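A single protein chain has been omitted; all remaining protein chains appear in their positions.
Read from first to last, the chains carry the letters A, B and C; within each, the first residue is number 1.
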Amino acid sequence: MRIASQPTYAEKVPINYLNAEHGLKSWLLTVDHKRIAILYLLSVTAFFLVGGLFALLIRLELLTPQGDLVRSDVYNRLFTMHGIVMIFFFLIPSIPAVLGNFIIPIMLGARDLAFPKLNLLSWYLYMIGGILTLYAVLAGGVGTGWTFYTPYSTVYSNSHVMVTAIGVFITGFSSILTGLNFIVTTHTMRAPGLTWSRMPLFMWSLYATSLIQVLGTPVLAIAILLVGIERLWGVGIFNPALGGDPVLFQHLFWFYSHPAVYIMVLPAFGVISELIQNFSKKRIFGYKFVAGASVAIAVYGFLVWGHHMFTTTQSVYAGMIFSFLSFFIAIPSAIKVFNWTATLYQGSISYQTPMLYAIGFIGLFVIGGLTGLYLATMGVDIHVHDTYFVVAHFHFIMVGGSVLAYLGGIHYWWPKISGKMYPDGWGRFSALVVFVGFNLTFLPQFILGYLGMPRRYHAYPEEFWVLNVFSTAGASILGVGYFLPLVYLIWSWFYGPEAPANPWQARGLEWQVPSPPPTTNFPAPPLVTQETYEYSLEEAEVV
Amino acid sequence: MSETLTHSQHGTSPLQHQFDDLGQQWHANTIGMWLFLATEILFFGGLFVSYLVYRSTYPEAFAEASRHMDVLAGTVNTAVLIGSSLMMALAVQSAQLGANKLVQRFTLLTMFLGTVFLVIKVWEYYHKYTEQLIPGANFAYEGAMRHQVEMLFVFYFVMTGMHALHMFIGLGLLTYILILARRNAFSREYFFPAEVVGLYWHFVDLVWIFLFPLLYLIGAHYQGPVHK
Amino acid sequence: MTHVSPRRTYYLVFLALMVLTAVTTGVAYLDLGPFNTVVALAIAFLKAGLVVAFFMHVMHLTNLSKLFAVGALVWMVILIALTVSDYWTRQWGVPAQGW
Partner (left out) sequence: MNELPLFPPQASTMSAEVDNLFFYITAVAAFFTVAIYICLGVFAVLYRRRDPRFVPRPILGSTILETTWSVVPLGLAMVMFGWGAKLYYDQYTPPENAHEIFVIGKQWMWKTQHPSGQREINELHVPVGRPIKLTMATQDVIHSFYIPAFRIKRDVIPGTYTSMWFTATKPGRYRLFCAEYCGTSHSGMIGWVTVMEPGDFENWLSGGASESMAQSGEKLFSQYGCASCHSNDQPGRCPPFRGVYGSTQQLTDGRRILADDAYIRESILNPQAKIVAGYQPIMPTYQGQISEEDLLRLLAYIKSIGQRPQPASEGIAEGPARGTMGATPAPREATTNPQAPTKTGRPPR
């Protein structure tokens, strides 16, 4: 029994996934991907606030050259916890586990992910890992840097390395299982007619992300496990006093952690592809290239990890291989950027909140990505490695890029998720605040880095003062910019006007179901006869 | 024995709500398991690459350390594990044919051999303990390359320990298969739980096939440091 | 969607695996220089191949599952090859005093 869903179906239904069941238990034991997405949304936001609080304290400490706000040990724990919380507990799960979880099955025309229980298990693993890590924070924190470099982490640090390591280890499995679930879902749950070449670009990028999660994360798990074993039993694996090589740990760590940066940015690419198309009402320029670039990035991403180790004892020749390959990874990113820009050409662009984030993303990602080229250039990296230049590089991509894309995606799909509209004026205003605050925070850090200010410094020489003041000022503005959406989105959840099924006249199966969608998404599997981005067609004909 | 798609002892269909038909469910489960095995390969891969780096750095010390392994126990265990893999394969085959009784019998045999493996493993560990060859805790080897020798024992315990952990998980999964078979759940159409667990069990066997020569056998012909 | 192998196949594979185990243990006691490792690994791969081919029915899988299996191996090779590209070239052509 396959019917094309009628246009009337998109009208409001009295029973949706939010009000289908009530009570705490119906949330904590749910296997509905949409509810699990909401669980993730809440927890990810909480972790972002925690990580942001650490960032705020870091910036306050750096307001003056002397280390006068907190003790150096505390400062070290601040940036460590900031990095760990932001990366493992906020950014990696953000787009995939919140937006992906909610949207993927609907985009594919499925009732749920392939393994709904596994999906819930992922969330629990994530929470267990997160709570262990928060416990480590409360018990006094961990001060190894998010990179856990040995032998400091295994032999010298007297902070709560073990608990944190276990927390990250467990969260790793959450990430693996989410990725596995998405891949299987993409392969087996697509609606009839939804061929690979018709698939939305968001799907492509999440598919690529999931590949990295499945193939990379286990190596992080083993690296962390070895750190734990070495620390607990005092045996020699990486400890040079016992015959080990600390650099081997760095190999294992970066084998995961370099691809992990693409776990953080690929989903953002996917969101941006959706936003750019739907707000300029124009099919992407070069669909095949944009889709293929995602997979190419996922694969190449595994070949460049040694570029984090140019100043170690890594062999000159291995360094050259890694540097060489690092430049290749720039090409698929370049393809994406150029194609997005080309898509705008002769479009019909409207500037609602999500689109502002999308354009901001392109602008900032370009800078972040291009500064990656300095770092991949061996001769220059020798100078800027472990300075604020690197800090600026990755915040440009991760905050200016991924976080902006996440916010853009949240705003874009918010009507679908909540069934309510938010005030667009406030949305546009805070997007602007975020953009300004961001640049003020992180642009000065490039200069600081080239001047030679090392990262992870609790106190710094006076000549770096002025630029650090700019940076701290920017961070406060940025904080406000993040705070505003928090307020008006929560407000709109309760008081916002009802959202129509498709407030943006966007394309994609998720806009064919009511807002908020019913528990089973579709009354019957929809039949897809067109590629996703056919703006010229009347909505009713699309499905 | 059940024939129809929707049949099982409790009258509920094995078809899960998110799937359209059993074929789709089977497909999802198989590729899910293969993906999981891919993850597992890289999990052990991290260990193997570390092993490789240190072995190529300290070839003599590793050979020397390997001489302290119990080759007999290792060989017997290899045979036991391969035997359990055979039983597993037969259990899966029986499930494919819907022969629930046979599934029960072969699953039990698989679990039995798996347990034998673990018992021998524990016995080996115990001997390492009495020989004072446990790194960190009581490592009494006092040769020239003490730390380098100890390193192989670290890998020995971590790798076989991880392997044993997987065996335990496998035993849990087999128990589940046993329960399904007791409920006569398997049929010619619905057998993939057994198949998927089988894949996992064979994978655990695979890992051991590599661990055995890499840990036990590299020192067999080694005569100690050469001093001409 | 499925293929049922006859029992005979399984018994034969089992036999082959046992023989190979005996061979690998036996060969280990001969001193073949670097070839000990080569032979040990060759046999291990052969055994693994048998298990994958017959016990895990890789031949009768969908192409997709095959792809995942092969993909995992390729990734393992990446991990090993690039790590080793560091360790095995640390000594190359460095000036006499070391650096």
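Some points to look at:
Throughout what follows, a residue touches a chain if its C-beta (ideal position, glycine included) is under 8 Å from a C-beta of that chain, and two chains touch if they have at least 3 such contacts.
Because the structure is predicted, anything quoted here is derived from the model rather than measured.
When the missing chain is restored to the complex, the residue among A:G67, A:G234 or A:P500 that touches it is A:G67. Of the options A:T195, A:S348 or A:Q530, the residue whose C-beta touches the omitted chain is A:S348.
In the full complex, subunit B makes contact with the omitted chain through residues 56-59, 144-145, 225-228. By the touch definition given at the top, subunit A reaches the unshown chain through residues 67, 72-73, 76, 143, 145, 149, 151-152, 155-157, 240-241, 244-248, 280-283, 285-289, 310-316, 319-320, 323-324, 327-328, 330-331, 334-335, 337-339, 341-342, 344-351, 359, 362-363, 366-367, 370-371, 373-374, 376-383, 385-387, 447, 450-452, 454-463, 465-467, 469, 533, 535-536.
The definition used in the following text is that only the chains that are shown with their structure count from here on.
Contact topology of the protein chains: fully connected, every pair of chains touching. With centres set at the average Cα position, the gap from subunit B to subunit C is 16 Å.
Residue numbers of subunit C whose C-beta contacts span two or more other chains: 64, 71-72, 75, 79, 83, 87. Counting partners per residue, subunit B has 27, 31, 35, 38-39, 42, 45-46, 49, 53, 57 as the residues that reach two or more other chains. Those residues of subunit A whose C-beta lies close enough to touch subunit B in the complex are 110-116, 176, 180, 183-185, 187-189, 214-219, 221-223, 225-226, 229, 233-237, 241-245, 248, 251-252, 255, 525. Interface residues of subunit B facing subunit A in the complex, by the touch rule stated above, are 17-20, 24, 27-28, 31-32, 35-36, 38-40, 42-47, 49-50, 53-54, 57-58, 135-137, 147-148, 150-151, 154, 158. Against subunit A, in their complex, subunit C makes its touches with residues 64, 71-72, 75, 78-79, 82-83, 85-87, 89-90, 92, 94.
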